[in-house]
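First the structure, in the form of structure tokens, and then the observations on it.
One protein chain is absent from this view; the other protein chains keep their places.
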Amino acid sequence: MADRPHAGYSSSVQEADFDLAREVDAMRDGRTDIGAVVTFTGTVRDMHGDTQIADLTLEHYPGMTEKALDALARDAAARFPLLGCRIVHRVGTMRPGDNIVLVVTCSAHRQAAFDAAMFMMDDLKMRAPFWKKETRAVDGAWQGAWVDARESDAQAAAKWADASPRPIAADADG
Amino acid sequence: MADRPHAGYSSSVQEADFDLAREVDAMRDGRTDIGAVVTFTGTVRDMHGDTQIADLTLEHYPGMTEKALDALARDAAARFPLLGCRIVHRVGTMRPGDNIVLVVTCSAHRQAAFDAAMFMMDDLKMRAPFWKKETRAVDGAWQGAWVDARESDAQAAAKWADASPRPIAADADG
Amino acid sequence: MKLLYFAWVRERVGHGEEDVSVPADVDTVGALMRWLSERGDGYAAAFAEAGKVRAAVDQAHVGPDADIRDAREVAFFPPVTGG
Partner (left out) sequence: MKLLYFAWVRERVGHGEEDVSVPADVDTVGALMRWLSERGDGYAAAFAEAGKVRAAVDQAHVGPDADIRDAREVAFFPPVTGG
């Protein structure tokens, strides 16, 4: 990003859990030009509709996943006036309450940080090659089932297609 | 909240710094019904427009501040399908890079968590009785100056006046 | 009646808090601001731009027409700038 030398972006696909505080501290890194830090953590729920969930397994497309997440972070940095953004997505088997995905965005201004984090999650759900398989309680037995994609996610992603970043007042803070 | 027994909300006004991880862990607290956690951290910037800032002092209205923040968290819990929300605001003198304010929201669904966090920040900036005084570099000397309220904040808060929470699909997650 | 001042309103008035006995005909926030303006230069400076001063009665935001006859505490301050 020649025009935004400080807009660092990065991504990671990993089996290991992530540490919210460590990720945020690494991005802030003592900087004093940041005014707003937004984080989104997606976690495993114990219910899917009315069905109980024992665990969740994330399959992915090694190679493409890393490219997709990196492109996602790069797109966010190009689209919004960020001072940094990062996305971490776990793969493997997780239990209810566990972390799945983390987005961190830093900006001088709160709206850009919020918008970028929402954009990254919406876009991730449409483009990043992950698939969820749940272990569901069905008629008293545990049964594996692939999670269906949702129309609401397609709508959420579509709203960014024509949207330009909002103009930010030069003196706006926080 | 008789209709949402798990929608815990709380607030704090304090001189001491807050700990992002500790606040988030306290709200999640091993729960398995949460699918989305959003945090917003507002921090002190070293510049205001083109003017360098040495430090920032937050004055407040003891008594009213606590009521205002509590009302803000309660309003967010009533307005969005949250599983918890909290706001922490510091007072006293802070330096560039320091934390000022923290919002944490938890929900089954990401849109509610994002919307509630944005609502809380927008509303806070209009209603909570805090006043910022900056030490600015002016003509080579340091000078105290009260920060002016911004029209953009009034516009941001006004957009929630007529907005209803978005409908959330029963099976939506993350 | 307890009066409180914050931020540059406090600095111009010269103190943050005082107890005053307000005449019976000073019965709204706006009337109180005009009455206070006549108590000295600091007060006059604080309330010179009435449109820039906000008020709270018993810790709730109010407009200039708000009734203060039953108020225990009235506060004056600039538009808030937290967050």
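Going by the order they are written in, the chains are A, B and C; count residues from 1 in each one.
Methods note: a residue touches a chain if its C-beta (ideal position, glycine included) is under 8 Å from a C-beta of that chain, and two chains touch if they have at least 3 such contacts.
What you see is a predicted model; the values in this text were computed from it and never measured.
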Missing chain: touched chains present in the view: A
Residue of A:R28, A:R45, A:H60 or A:R86 touching the missing chain in the full complex: A:H60
Residue of A:I53, A:I100 or A:A113 in touch with the missing chain, whole complex considered: A:I100
Residues belonging to subunit A that touch the chain removed from view: 42, 58-61, 63-64, 67, 89, 100-101, 121, 124-133, 146-149, 153
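The criterion applied here is as follows: only the chains that are shown with their structure count from here on.
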Chain pair that, of all pairs, has the most C-beta pairs in contact: A-B
Computed distance of Cα centres, subunit B from subunit A, in Å: 21
Averaged-CA centre spacing for the pair subunit C and subunit B, given as whole angstrom: 27
Subunit B residues counted as touching two or more neighbouring chains: 42, 100-101, 121, 125
Multi-partner residues of subunit C (each touching 2 or more other chains): 83
